[in-house]
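With one protein chain removed, the remaining protein chains of the complex are shown where they sit.
Which chain is which? They are A, B and C, in the order written, and residues in each are numbered from 1.
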């Protein structure tokens, strides 16, 4: 196997890791497409996916220690969930709101990722409420001396919410091991980023809280990974938070309920399609001799097989029993 | 009368204006002391005053056009209210919650300044909720082409609140004629600013919203005035918001319910007493031959007379009739 | 008269008011593009960027800035994209908008309108389905309207926008396109605070609002035909201030009261209606004041199976009427 040093620009990743990175990105893409397809077929009333965000999501999560570190994602983070270890089956079970879906057993919307074992925190829909949760998790990690890092994700729209200010301020004061990842796809549904902030790079806000902020090309998975790796290092060594802005683009409508042609041009979308992080990383892998077309095709075939199997499993899995709707309002036997 | 240019460092203010500045600062100091004295005498259950903040408050408000521009103050801004045109009588009527007190007729706490005519907006107690109001006022000024500037005030503690982030962000996006004045007295009650933010100058946050922020010596009234004058000019000419941080110190307890010896040393307070903005400005006036001791004494005597008269008036003014408590929940005759 | 849906008349009503009064303007998320439910469709094109303003994702600011603009001569019409997302603005609504007039002894006022889609039944899950009227109907100084049908919606939206007080205008999102109603093209308004008797009856008074009015009417129909029970269905339309007199008058006539609401039962707005009837119409009661609402779980789980299990529907309401009638 090609050793680390031999791959220039690989940010210290070896062949196996690089292929895993690609596989996970492709899996994220394919799971998103599958969910939207199922939705169009009338299977699952709603789909929200992250096509286009794969490099930003997988690249950041790849720098973490799954099950030890914490991720506090938002609804678009299929790539984050998969990188940390949730399976296509977990996500498709959630998409079809099956009773055994680990995310919520059909109580939360799809793409509201959750796994207690994997430290993937269940989210809600109100944008950015999860950001203080990540800071609280990081506070506990510091107070308990656990060495765990918490990473939370939100969009450019989410950056406008007051909770983000309050949470980042506290994280800065106490130099907490937390990383703020903003997936800046330049739109909050239809609202362009120029109507959301008067600055070029939202990462500049980190300076308002006394910690570093970086802006990276969110479609360059290796650049994203390297930024995340450095942030994790900082966090783990007690140097406090980092804000990472990954500039990217949503290649699909906001959700299955959205018609993005109402607010952005085909030309703009096409231009970004040419910057597709998957195509780009595949080219890089081929150029650097990490994988040839054949190897890539094998990876894709393997992933598609898994997704087909997961789909079939989920479609045949049982739905929740109606009366279970009354359970878990309070911790059972808790008092 | 000494003409403008002849007074070096007067920021273009003439003798009359300089004396008015001093008179208003002294009046703010004296009204605060009077309210605390009345409270100790059992007259008025609560007092919150701004001794030490006079330069920051009067210096900023002095740059405004009273009755045209808007002030959206917080509870410590006795100096702002007086500069804009509220009288000691108005404030003392409020302190004693008299039925004719223009602030609230005894409904709001003292130092919750308000005057529809003077564009002094009634405030609440929740810290920083007033900040978006100032931004909305500025939005209306811009949409209606009124040329009015809105200035809002808050403390270092108030800067931590999410509403401030959301409001400053919107103001930056639309380049609104609004000024954010942070009276940084280094404490939120007992919490030192180092436990509130990881940065040296909170004015640095303006950069997160795309407009300028400046930090001034909040005990130097002329420096504060000049910063405000420039900010008003920017706002009026359509160049958008400015953030002004005035570094100062509260020379008195937080409120009549607070014992500040629990969280700050006598030495620290004494050190700041030596930086008293009133003493400092009086010395400047004397040095620059704007006023001699005698002139200063005359100003003080005149102010004390007014405050004594206002006190007497307020003490003899009627209290609210009990049943009026039911009025003004909704606009009367409004529907 | 044209047959219109609820969402169509909201759009019509907004257009009318923007044309009628220069002081009005709309602000909210995605409103320029027409909004996720298309309530503001076409308004940006007609009125431009000064009258239809896209906001950053920040509900506290949407309300707080509306309050400020209202103090300086404008009549803001704020849209909160889903009622579930109004919570960050709770402080601005409760502490500021609702209390400003009172705390200033009647000198300042805050004529803002906050529109938002609420309610369940669209597989929206626990964050696109909530009823929020109970929180706000408790707050003095705030008016709260809940509409579930086109005719009422248009007339009340105009009254809300013209009201000198802060008004929370809740539009049931499941009713947006559920059915059409005859709605006059000509100007009309419906007074805030007045209920509507949607069906006259003599055996039971059923008090409800929002989408539950439609479900209740269906149930009343069933009871009439199947059991010969005559139900008077009252749609409050405004929950604060609510039409106590009209409700009490009906209960004094029928002697039995059933209150139906969609929200989880405990502390829901229907509790206030029931408590008022129990105190002020006690002498006339021939049976327990009964409530039908959702159980105390977060409204609503996403799965259609779970959602259907918790929400009131015509069958559950019919069952409740039957039980009370048989008392």
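The definition used in the following text is that a contact is a pair of C-beta atoms (placed from the backbone, for glycine too) under 8 Å apart; a residue touches a chain by one contact, two chains touch by 3 or more.
The model shown is predicted, which means the values in this text are computed figures rather than measured ones.
The hidden chain, counted over the whole complex, makes contact with A, B, C. When you scan C:15, C:51, C:138 or C:322 for touch with the missing chain, the hit is C:138. Contact with the undisplayed chain is limited, among B:109, B:135, B:167 or B:182, to B:109.
Across the entire complex, the residue among C:72, C:159 or C:240 in touch with the chain not shown is C:240. Check B:146, B:189 or B:331 against the missing chain and you find that the one touching it is B:189. Among B:83, B:130, B:160 or B:219, only B:160 touches the chain that is left out of the view.
As for the chain not pictured, it touches subunit C at residues 60, 84, 87-88, 90-91, 94-95, 98-99, 102-103, 126-127, 134-135, 137-138, 140-141, 240, 263-264, 266-272, 274-275, 277-280, 282-283, 285, 287-291, 296-298. Where subunit A meets the missing chain, the touching residues are 70, 72, 102-108, 112, 114, 116, 121-122, 124, 126, 129, 131-141, 143-144, 146, 148, 150, 162-163, 166-167, 169-170, 173, 327-332, 334-335. Residues 45-46, 97, 104, 106-110, 124-128, 157-158, 160-163, 188-191, 195-197, 257-258, 262-263, 319-326, 329 of subunit B touch the missing chain (whole complex, contact as defined above).
Convention: only the chains that are shown with their structure count from here on.
Taking each chain's centre as the mean of its C-alpha atoms, the one that lies farthest from the centre of subunit B is A.
For the criterion of most C-beta pairs in contact, the winning chain pair is B-C. Taking each chain's centre as the mean of its C-alpha atoms, subunit B lies 41 Å from subunit C. Distance between subunit A and subunit C, defined via averaged C-alpha coordinates, is recorded as 37 Å.
Note: centroid distance subunit A to subunit B, computed from Cα atoms, is 46 Å. Residue numbers of subunit B whose C-beta contacts span two or more other chains: 162-163, 166, 169, 173. Each of residues 55-56, 58, 60-61, 88 in subunit C touches at least two other chains.
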